[in-house]
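All protein chains but one are shown in place.
As written, the chain order gives the labels A and B, with residue 1 at the start of each chain.
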Amino acid sequence: MKLTLDEIVTLTGGTLVRPGSATLITGLASLDEACAEDVSFLGNEKYYKEFLQTAAAVVLIPPDVPEQPAESALIEVANPSLAFGEMVKHFVKKRQAFTPGVHPAAHVADNVTFDPSQVCIKPGAVVESGAHIGAGTEIGPGAVVGTDVRIGEDCTLYANVTVREGCIIGNRVTLHSGCVIGSDGYGYELVDGRHQKIDQVGIVLLEDDVEIGANSTVDRARFGKTLIGEGTKVDNLVQIGHNAQVGKHCLAVAQCGISGSTHLGDYVTMAAKSGCVGHIKIGDHAVLTAKAAAMGDLEGGQVYMGMPARPMRETLKSKARIARLPKLMAEVKEMRRKLDQLNPAS
Amino acid sequence: MKLTLDEIVTLTGGTLVRPGSATLITGLASLDEACAEDVSFLGNEKYYKEFLQTAAAVVLIPPDVPEQPAESALIEVANPSLAFGEMVKHFVKKRQAFTPGVHPAAHVADNVTFDPSQVCIKPGAVVESGAHIGAGTEIGPGAVVGTDVRIGEDCTLYANVTVREGCIIGNRVTLHSGCVIGSDGYGYELVDGRHQKIDQVGIVLLEDDVEIGANSTVDRARFGKTLIGEGTKVDNLVQIGHNAQVGKHCLAVAQCGISGSTHLGDYVTMAAKSGCVGHIKIGDHAVLTAKAAAMGDLEGGQVYMGMPARPMRETLKSKARIARLPKLMAEVKEMRRKLDQLNPAS
Partner (left out) sequence: MKLTLDEIVTLTGGTLVRPGSATLITGLASLDEACAEDVSFLGNEKYYKEFLQTAAAVVLIPPDVPEQPAESALIEVANPSLAFGEMVKHFVKKRQAFTPGVHPAAHVADNVTFDPSQVCIKPGAVVESGAHIGAGTEIGPGAVVGTDVRIGEDCTLYANVTVREGCIIGNRVTLHSGCVIGSDGYGYELVDGRHQKIDQVGIVLLEDDVEIGANSTVDRARFGKTLIGEGTKVDNLVQIGHNAQVGKHCLAVAQCGISGSTHLGDYVTMAAKSGCVGHIKIGDHAVLTAKAAAMGDLEGGQVYMGMPARPMRETLKSKARIARLPKLMAEVKEMRRKLDQLNPAS
């Protein structure tokens, strides 16, 4: 992530208004966070104060900015936000540049099917026998792809990901570091005072364009499959239980949990730390707010709060009533006083 | 996981009623989830509709089924559930087949004690000096066994597990991918405005038949040991603090947390996202329901809800009272009206 001032001018198609003193640009930052090697942008007049005080090496500015920060190089462009967005894309493309090849310090079993000229396997990665890896896919350092796993095209498995045996990963799937796909479902039967394990012989199927966050866990099905539908995005430290069926284009935010055999429709949002008990159905476009806990089926298209999760309106009403308790108590006290006046002997 | 139709007939001791068209069976699934390479079973009349519509390659059926799905091969057996269970066991046995040997891409320090003909160490695994690994134990790819760790017999450490120095693991223990055993307890002393670390020199002891879920964490003791008793099963993303003493045959469900120095009796259940503060005692057979938070000692044999966790009956009563607030408020309003009629001047 290194650019010269000239390269930025070329990249943005802008005009160098003032050269400043920086020679090498290594980062992107907002005006207030920018350091002496960062490029930033003035995208909105409301950040004008931050602009004048910025420590950025370079700022992309709109035409006709009256004042200037002390040090920064300034490049005038028609639309600074757009131009900055293009730079971000440039950096991303460069950073994510895909260099195919199996590193000698990776371990790939003999009967893995893949095209070595189309796949990138990093040092310390392990791919076990019978696995298939599609073209354009990168297996990060220390990532483990289990026996008979099938991974589609253009996927990214970051460092230290684990995909256990038999699981199926679609195309353009991103697995962030430390996530575990296909760990055993949590199922036991109490026999003579001991928890006997119920075998978990199913798999996990992640459809196309799914993203699973760092250190999240998706358990394999008892049999059949745990399913995460196309385009669903799962944040960090999320737990998805065995045989859960998550629909398409859902959002599962950090530290939420979906228990076993629960079905989520499409476009469901589970906010941070929310949860669903097992064996229930959540309808399309339902939203569970932060820490909400679904304890039974929920209709789609509504926003739910609390535990048990109820439509937001009801929960807010209930909370408002509790807030009015002091008033109610005072009222009752006052009525008691009057009643005693009316009826002193009783 | 590949079987022919003939092999399934042999395995189940059933009778081929109709051969269907599938030649290779690769999975197990319920009737509604089954695909064209799966075997399924009709275990209960209530699934008859799913049976008629199933896409399964093979279905195990009881005697005298009147109608049939369009395509599936059908094998008649006396008890389809039982026969299917036997097939699951067959697959599990095959999948978990233990092949001893230290892979050349594993790194085992010189002075590790183990019998190479009895232990399986996968590529990318690291076993540090002074460790002991019992017969029948498998160390998965990328798993790390620290200095002086002792692991018993017939254990499974899945990919990318970490067991830190000095910890002791019993027999038949299963550690799922990404879990961390023996990380430092969280203890600091505030000295001159800085948190000074309190050294954590104890260990973790996992007794026989313990199972720890994916990405769960069990901290080592300050000194002495953090203990997980025999037969206790811990789900994914669970946190167990330093010096916690968890009894035998407990269940700790996903995303729950047990704080430092807390003692759980035997057969305690902590449901999903429940928690215990530190330094308390939870009695045998106590149940904390989902998201319950124990803030003090709890007697055994009861079910607890809420925060602070109280006997379920009390919490439900309290919730019922809150639900009756609208009625109470209406009642008070009505009484106020009557009182004003009786005593208009006051």
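The definition used in the following text is that contacts are C-beta pairs under 8 Å (C-beta built on N, C-alpha and C of every residue); 3 or more make two chains touch, one makes a residue touch a chain.
Keep in mind that what you see is a predicted model, and the values were worked out from it rather than measured.
J.: Thinking of the whole complex, not just what is shown, which of B:Leu28, B:Val144 or B:Leu157 touches the missing chain?
T.: Of all options in B:Leu28, B:Val144 or B:Leu157, contact with the hidden chain holds for B:Val144.
J.: Of the residues A:Gly20, A:Gly142, A:Gly265 or A:Gly283, which one touches the chain left out of the display?
T.: Selected residue, touching the omitted chain: A:Gly142.
J.: If I consider the whole complex, including the chain that's not displayed, which of A:Ala214, A:Leu227 or A:Ala294 touches that chain?
T.: A:Ala214
J.: Contacts of chain A with the missing chain: which residues?
T.: 1, 27-30, 33-34, 38, 88-89, 91-92, 95, 103, 105, 122-124, 140-142, 158-160, 174, 176-178, 209, 211, 213-215, 231, 233, 235-237, 249, 251, 253-255, 272-273, 290-291, 322-323, 325-326, 328-329, 332, 335-336, 339, 342-343, 346
J.: For chain B, which residues reach the chain that was dropped from this view?
T.: 107, 124-126, 128, 142, 144, 146, 148, 160, 162, 164-166, 178, 180, 183-184, 186, 188, 193-195, 197, 199, 201-203, 215-217, 219, 223-225, 237, 239, 241, 255, 257, 259, 273, 275, 277, 293, 307, 318, 321-322, 324-325, 328, 331-332, 335, 338-339, 341-342
Here is the rule we use: only the chains that are shown with their structure count from here on.
J.: So what angle, to the nearest 5 degrees, turns chain A so that its CA atoms land on those of chain B?
T.: C-alpha superposition angle, chain A on chain B: 120 degrees.
J.: Suppose each chain is reduced to the average of its Cα coordinates; what separation in Å results between chain A and chain B?
T.: Once rounded, the distance between the two centres reads 24 Å.
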